[in-house]
Each structure stands twice: as C-alpha cells, then as structure tokens.
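Supplied in structure tokens, the structure appears directly below.
All protein chains but one are shown in place.
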Amino acid sequence: MKKIKKIAVMTSGGDAPGMNAAIRAVVRSCAYYSLGCVGIYRGYEGLIEDDLVDLNARSVHNIINKGGTILKSARSKGFRTKEGRQKAYENLIEREVDALVVIGGDGSFTGAVLFNEEFGFPVVGIPGTIDNDIFGTSHTLGYDTALNTAVEAIDKIRDTASSHNRLFFVEVMGRDAGFIALNAGVGAGAEEILIPEEDLGLDRMLESLERSRRAGKSSSIVVVAEGDKSGKNVYELASYVEQNLPEYDVRVSILGHMQRGGSPSCFDRVLASRLGVKAVELLLDGKTNLMVGLKDNLVISTDIKVAIAGGHSINHELLRISDIITT
Amino acid sequence: MKKIKKIAVMTSGGDAPGMNAAIRAVVRSCAYYSLGCVGIYRGYEGLIEDDLVDLNARSVHNIINKGGTILKSARSKGFRTKEGRQKAYENLIEREVDALVVIGGDGSFTGAVLFNEEFGFPVVGIPGTIDNDIFGTSHTLGYDTALNTAVEAIDKIRDTASSHNRLFFVEVMGRDAGFIALNAGVGAGAEEILIPEEDLGLDRMLESLERSRRAGKSSSIVVVAEGDKSGKNVYELASYVEQNLPEYDVRVSILGHMQRGGSPSCFDRVLASRLGVKAVELLLDGKTNLMVGLKDNLVISTDIKVAIAGGHSINHELLRISDIITT
Amino acid sequence: MKKIKKIAVMTSGGDAPGMNAAIRAVVRSCAYYSLGCVGIYRGYEGLIEDDLVDLNARSVHNIINKGGTILKSARSKGFRTKEGRQKAYENLIEREVDALVVIGGDGSFTGAVLFNEEFGFPVVGIPGTIDNDIFGTSHTLGYDTALNTAVEAIDKIRDTASSHNRLFFVEVMGRDAGFIALNAGVGAGAEEILIPEEDLGLDRMLESLERSRRAGKSSSIVVVAEGDKSGKNVYELASYVEQNLPEYDVRVSILGHMQRGGSPSCFDRVLASRLGVKAVELLLDGKTNLMVGLKDNLVISTDIKVAIAGGHSINHELLRISDIITT
Partner (left out) sequence: MKKIKKIAVMTSGGDAPGMNAAIRAVVRSCAYYSLGCVGIYRGYEGLIEDDLVDLNARSVHNIINKGGTILKSARSKGFRTKEGRQKAYENLIEREVDALVVIGGDGSFTGAVLFNEEFGFPVVGIPGTIDNDIFGTSHTLGYDTALNTAVEAIDKIRDTASSHNRLFFVEVMGRDAGFIALNAGVGAGAEEILIPEEDLGLDRMLESLERSRRAGKSSSIVVVAEGDKSGKNVYELASYVEQNLPEYDVRVSILGHMQRGGSPSCFDRVLASRLGVKAVELLLDGKTNLMVGLKDNLVISTDIKVAIAGGHSINHELLRISDIITT
C-alpha cells in the first residue's frame, strides 16, 4: 500500500452525537502526523458531487461538544451505481487523497467495502449510530448520549404520570435493535420494556400491569422500541391496554428525532476521540478494511466485513434485571 | 369572615412544574404564621373522598426542585354535582379547615368560585398551568419551565435537521393558546410558527419555506401548537408540505407530555414561592375569591371571577419579530 | 440625523448568555430592512484596531442557542483616550457605518455616550450582563440563564449536603448586586442569603442556622454573593461559622465563571431577539442615545444616560419571602 499523505473523512447514514468529536479527532490526528485532511460533505453523495473541503486543526475548533455533524450526512443512491463510485474515486484521486475514514453504520461500511474492492482504496470505518447495533464494538458513537436523552425525557414524563396516576407508553428509537429501549427502560425504571428481539407477549404485559396496579403502583411507564416484536405500533398497544384494563388512564409519547441530537456525553466524546485517532494511525500503519471499536475499554479493530456480517445481540440478562427491580 | 386557623391546599387540573414549590410555600407560610395546614390529594376528587393529610414545615422538605405534584392532581366529575361539593365541604369542616388554596387553571378556579358561593368558604387561587392562558398574571407556574423544555428539545432536533437538510414540524402543547408555540418558536429560531390565535395561511407558509430554501437555508423547523388554526393536525401539515414542496425531506416530532414535567426553572421556583406566601397572607387578611399573580414583577391579586372570565392574549408583536429574525 | 444605511454591532464587557441571540437579531433586522451590517470583534478594542467583519443573515445561522459571543468581548483601555476614540470613529467612517449597537453593561454604555458626544455618532445600547444591575430594564440578557445555572448547581450540591448532613456556603456572582444570590437562593431553597445590599449580620445568621438545626434540618445551604456586605469572603464566613457552631460540618463551593456561559434559556433568547430588533428599528427611526429594555413584558427604551445613572434595586420583599419559606 502506498504511503498515506492525505486522508478524507465523511459522516454517512443517520447522524449521531459524537460524530463531530470523531471528525475533530481525525482532522487533528492528520495535523499531528503532518498529513493533509479533506472533509467530504453529505457522505457518499457529496463525494460523488465533489463537495469537499480542506480541513486543518483550527477548522474543527469548538465542535467536540456539538451535536449533529458539521460535514452533514445523507443517504446516497448514486453510490450504489458503478458510475457513482467511479466518479467518487476520480474526485478523491483529483484531490490526491490516499485513504478514506467513514463514520457511520452498517450501510455506510458496506459502501466502503465495495469501494475498496473495486479501486483498492484504503478505508477504515468508525461506528457512529445511536442504535448500538454494530458488531465489533461494545458502544457505537451516540448511543450513550441517546440513552441519557431518552432517560431524561422519560423522567419528565414520569413526573406527570405520577401526578395523574397514568400509564404511559413511551416509544424510543430502535427499529431493529432493542438496545436503547432496554437500557433506557431499566434506567428510567420502566415497568415493562418491549423490544424487537423478544416477544414478551401482550397477555403477559396485561398481567404484569394488572399486578403492578394491585401492588399499589399508581403510575407506570412502558418503554417500547420502534420495532417492537408484537408488530403493533405504540398507539395500537396503548388502545389494546385501554380496552383490556379500563381502570388505566393511558397516554402515548413518541420521543422521536430529539434522540439523535444534543451535545454528546463525556463517554461519547472520549470514545470518538480515541476511535478517530486510531483510525488515522491504522491507515498510517498501512492497514485497511478495518472498523475501529471498543472492547473492555480498549480500542480494537475488526475486519470491516466481519463487523458488517456480525450481529450485536442485546444483553438478555437486562430483561431479567428489569423484572426484578420493578417488583 | 372568621379568623383563619387552618388552611387546606390542593393541586388540580393538568400538572405543571413549580406546583411543588407552591405547595411548599403555602405549607411553610402556614408554619410561619402558626396556622395548621392540610394537603388534599388528587384535587377536588380527593377532597370529596376525604383523602387528606396533615402537613408541616418538614413535610415539604426537598420538593422545591421536583416536577409534578406530591399532592397529585385529577379532574373531578363528582365536584360538578351538588352532592359532591356538599361532601367536600363536610370533609373540610370535619378537619376544622377554614380556607382553601387551589393551585390550578381556569377550570379549577371555576370550581372554587362555586364552592365559595354555596358554602361561603374562603378560597384563593394560584395559577398553575404550563399554557400561560390565565388572565391576571403575566406568567403561570410551569410556563417558563415548559418553554425551556421545548426549546432544549427543538435544539436537539435542529442538530439532526441540519445534518440531513430536513424540514421538521414540531408540535408543542397549547390546545387553545399559542404562548408556548410562539415563545419556544422564537427561542428555537423556528422558520414558521403556527398558533391557534392566528391563521397564517398554508399558502403563505409554503411561500415562506420556498423562500427560505432559495435563500440557502438547508434545514428548517416549523413549530406548531396543538390547536393550530389551520385545523390540520401536524401530520397532515407535514404531508401537505411534502406534496407541494417535494424537494423538502419532511419529518414530524410531537414533544408531548414531557413538556409537563421536569425540575422547575429558577423563575418558576421563585414565582411559586412568592405566590404561595401571598395566597396565605391574603387569607390571613380576611380576603377571599382572589387569584394571586405576577404583573411587572410584582405580586398582585385579581378577583378570581375576573381572572376566569378574562382572556390572556398572546403578544402578536412576537410574530413580527419572528418574521424578521428568520430572514 | 442622516439616514442609516449600515449598522455596526459589538459585544463589550463581561460576556453573557443571549449575546449571540442579540447579535443575530441585529444582523437579521439589518438584512430585513436592507441595511448593511458590520460586526466588531472584541468590543471597543477591536473597533480601534479595525477588527471588523461584514455580516449577513447567513453569518448568524445556528448561534441563537450558543453561549458566549461570536464577536468576542474585551475591556479597552484605548477607548478611554481621545486618540483611541478618534481612531475608532475613523474606522467606522472608512467602512461607511452610520450607527453603532453596543451590547453590554454600564461601562460599555458610558463609552458609547462619550463617543456620541464627541462625534455625534448614533448609538443604541442593549443591556447584556448576568448581574441584572442596569436601570431601565427588568431583565438584562443572561440573567435568567445564570439563575438557572446557579440553581442547577446548588441542587447538585444539596444532594451531597443532604447525604452528609453538611452546611454549604455557596458563592455566586454579583460583586455589587445581589440579584443572582437573592433569586438563586430562593429558587434553591437556601436557608440564608447574603447580599451586598443588606447586612444580615453574622450573629443573626448564626442564630438562624442554630434554629434550623434544632428544627430538625439536617443540612443547609447559605448562598453568598461575591460582594456580600459582611466584607468577609466566603471562606472566612465558613470558618467563622465552624468556630461558632462546631456541630456543623461546613464546606465551601464557589460557582465561578460557569455562571457566565451555557446555552441561553428560552427567556433570554426571546428577550435578545426582541431587544435586537428594537435597537435597529430605533436607529432607523432616527433615534439615538437610547438603551432598549423590558418593562412589564413590553420592550421600551430609556435615555442611555438615565440608564447609566439610575440604580436597579433588588426586591427586598424576596428576603422576607426567603425567611418564610425556609421556616
């Protein structure tokens, strides 16, 4: 592999808190190692459209604590075509870029792998998504922040739930993965947690709520992942319970996109800083097709194909914990 | 009016941050003036059911910063009947309560007036609702906190809106009043604000959004009050725009009940403290049928019937300000 | 007065949350009224050094929610000299600037008045300081945010004070004015509040703390303004109490400069937006030597000399309230 002199960095797919901190770490690492650095706007779409900008250490001043991504993000149809990727490659060559750091999720990494296979272009991935559904890292960028955002919102909802003796169904993000629902549910003291990975069964939920009520709980929170296994959406769930447990005064709240934003937690900032530095150092060492990640508080790297193919399963033990602590 | 020796306090209607701080101020004022104090659970409903508790200065320790209401709140059908009110009166007499402080909104005050008319029972109201829709006070308890909650959530949404060049419709509370939408909209830098008091016109909104886009704004927030004049709900508004401005990537977020909870702002805590003390002092002075409130940073009192009948109009000037600062 | 075609804006003196929102409102108002707009870096110092930048509507994108000031601030010795002011004037004329908006406090306004007297240059002031010590406005920019910052910090301190049955002396900002101490003290439920405007008397404080302890309060917070009348600094106060009430386990916390930063509250953002628009509109109307402000929730203007000369007195009633609610 030829010596790396200039690195390009992009954010791709859904945005997540900590992406800016990761951009900053990549840019500052390039400056530290006397490499050039180029930012790509709007992910692969911007790469195809040559929407690039030179970045130096001062360009990323005061962004470590900002939500969103200064490089913006997008999903790209063009990059799924051979022509699109060819154009992307030419734009990188034109700018004398030698390697690419992609901050994003599975879909973004799949594009990176294809790009590497077709053009032999060095790529390293940094896992950035609030969903935490990526193999090869215990935590993805943004996940810890999203948990805090969800828990703080549910704390507020509990204030009003308690005041009115109500039952709230709170939907959190996670179409395919229950990480946010499970952890925010435990953290917020939710009575029930419904996730894509496990079918609690509606009857069991009814029984449990009924038991809670009899045990003297005057209000309850049920946290539901978007992709809950029951197949019912949160409004249907609420009206199902309303019909079967008419003594409950039921309300619904969908936390929505606010979970994607906000100033990153300290955890996410430190993680982003570590992964960003590592990504640049791997490329400098002549490595490619890797994803950086965290395992047991150490920074590791994984073959990016393995990361894409692997599943990241939730901690089922937490469902048991949840049952116990909401006794 | 006979000398007041014991005061009862309740929270009624929708809960609001600052209600606990007001309860604390009422209870501590009673202690300061050597009066007895009784808390009524669940508003008028609890009063009818004799769900009362003696409160002393220590009972309200460490609640000034808590959202919700330790006395809980409810809407009461029973209190709309003569029998219900008779029972409520008997419960107060039984406990030797001499006066009642009601923390709530218009509906709760209407009950208090009726109660006073029927039984000559001294009542004072403290305006507590996040909607700020009460005549006789510049600010109701909880309004300032709800604005901060809404603005912080919209800040997070803007992070992701900016990252993806999206248009978000964000629904905030306010079925009949646009206070939250108008102020949170200005505070969050929303491009458009739709409120119950004014029909902006859907065509004007389209024009304005189109103009924003041409001016180079890459993302936009439209803040919509629940009771927006257009009559369309927020999802209908979003799809209307999506059809007419297909270049926009539109999303919807409903902030919902989290706006009712959370630790009160300093403003709401100080306001609650001042109003709570004043309510007790008015009763001690032999006054009744008043609502306490704030005007020009001074605590005032208003005939409670005037407060109920009067309208509290929004500051239309803010709509003009909003147009200017989102140029 | 000649027609205004271009306006310059600066922030001066101590920074305060909401200054950016005010800059944005001034810049956007200029754009709305088709005026040119120039930003001056580092207040009068930057003006003398010709450290200016053209600003348009897009320049102030996404700053409404940012603490600090994008124009930076400084205190200027040069502007106190005739030569310095002459240079400042020449720089403005060179850029064809017709009027100046100064966001700051008393000292900054004094400079503006002098500048107007010497060169007939139109000036309008916007009160921006966390101290709220300016006549002619009920609220200065940043004051509401600083109160929330202080109260949230004291809430955290109370957690640990309660857990360990400790007495904390918490120093908040306010060298000459007790606004922050008084309101944050009431908002945080402080047992005692020491401010520059009133000498509580150390003996009375000892008595009060002793009474609290006997009444069963297991922990206490005393909020002290920097410029507390007793003349003792917070560490001396703490050791005075420790010596006289040895049963107390005493700790000190100085909140310090964090009170100047942070994302502005909704209140400060709306206030900044309204004042910024008004400042530009006054200049457009041919007015000068005014300070904009808030009174009874309406935007007003005051002769800037009157604002400088006038005192803004604290609400002594709040001291009485504080005594009652910490019974």
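In order of appearance the chains are A, B and C, and numbering begins at 1 in each one.
In this text, a contact is a pair of C-beta atoms (placed from the backbone, for glycine too) under 8 Å apart; a residue touches a chain by one contact, two chains touch by 3 or more.
Everything numeric in this text was worked out from a predicted model, so none of it was measured.
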Problem set entry | Chains in view that touch the one left out, judged over the entire complex | A, C
Problem set entry | Among A:R80, A:K295 or A:H316, residue touching the chain not depicted | A:K295
Seminar exercise, completed: Out of C:S253, C:S301 or C:T326, only one touches the absent chain, namely C:S253
Problem set entry | Full-complex contact with the absent chain, from C:Y89, C:F168 or C:F267 | C:F168
For this session: Provide the residue numbers of subunit C that touch the chain removed from this figure.
Result: 11, 15, 17, 19, 42, 66-69, 72-74, 149, 153, 155-165, 168, 218, 251-262
Seminar exercise, completed: For subunit A, residues touching the missing partner are 24-25, 28-29, 31-32, 57-58, 61-62, 64-65, 138, 144, 147-148, 150-152, 155, 158, 162, 183-184, 186-189, 215-217, 263, 265-267, 269-270, 273-274, 276-277, 295-297, 299, 315, 317-318, 321, 323-327
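The definition used in the following text is that only the chains that are shown with their structure count from here on.
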Exercise. Line, ring, star, complete or other: which one describes how these chains touch?
Worked result: line
For this session: Note whether the interface between subunit A and subunit B is symmetric in residue numbering, meaning over half of all numbers used appear on both sides, and answer same or different.
Result: same
Exercise. Looking at every pair of chains, which has the largest contact count?
Worked result: B-C
Problem set entry | Separation of mean Cα positions, subunit C and subunit B [Å, integer] | 28
Problem set entry | Chain centre separation (subunit A, subunit B; CA means) in Å | 35
Exercise. Which subunit C residues reach two or more other chains?
Worked result: none
